[in-house]
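Our next item is chain A:
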Amino acid sequence: MAKKAQINFEKCKGCDLCIAICPVGAVHKGGKGNKKGFDCVEIEFEKCTGCGACYIICPDCCIDIIEK
Partner candidate 1 sequence: MAENNIGSDSKRVLLKGNEAVGEAAIKAGCQCYFAYPITPQTETPEYLSRRMETENRVFLQAESEVAAINMVFGASAAGARVMTSSSSPGISLKQEGISYIAGAELPCVIVNVVRGGPGLGNIEASQADYFQTTRGGGHGDYRCIALAPNSVQECYDMTMNAFDLADYYRMPVFIQSDGIIGQLVEPFEMHPYKPMFEKLPPKTWALTGCAGRKPNVVRTLYMTPADGLEMLNRKLEQKYKKIQSELRWFENFNCDGADLIIIAYGATSRIAKSAIKKHNGNGKKVGLFRPRTIWPWPDIELVEIAKKNKNAKFLVIEMSMGQMLEDVQLALMDIVLKKDILFYGMGGGWNPTPESIYDKISETLKK
Partner candidate 2 sequence: MNIIKTQPKSITTESTKYCPGCGHGIVLRLIGEIIDELGIREKMILTAPVGCAVVLYDYMLCDVVECAHGRAPAVATALKRVHPDKFVLVYQGDGDLAAIGTAEIIHAANRGENLSVIFVNNAIYGMTGGQMAPTTLIGQKTTTSPSGRTAKGMGKPIRVCELLTTLEETKYLERTTVHSVRNINKTKAAIKKVFQNQMNGVGFSMVEILSMCPVGWRVSPTEALQFIEEQMISYFPPGVYKDTD
């Protein structure tokens, strides 16, 4: 079991704060628009350490920290 960050794609507004804050560079732009038209982010499962920094900085509660 490891902690990971998981993104709610449809809630993301593409602000990129999580990209800036991630200490291991596990977040990047997905290049895919969601239903609202935002260019959302994707989290690389393997790289993610589940530190929760993205959860803390996300202004839109898009990110859950889960244990898998």
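Selection criteria: all candidates are chains of the complex that A comes from, given by their letters.
The criterion applied here is as follows: a residue touches a chain if its C-beta (ideal position, glycine included) is under 8 Å from a C-beta of that chain, and two chains touch if they have at least 3 such contacts; residues count from 1.
Remember, it's a predicted structure, so these values are computed and weren't measured experimentally.
The listed chains 1 or 2 are all part of this complex, yet only 2 touches chain A.
The touching residues of chain A, counted against candidate 2 in their complex, run 1, 3, 11, 13-17, 19-21, 36, 38, 50, 52-53, 55-61, 64-68.
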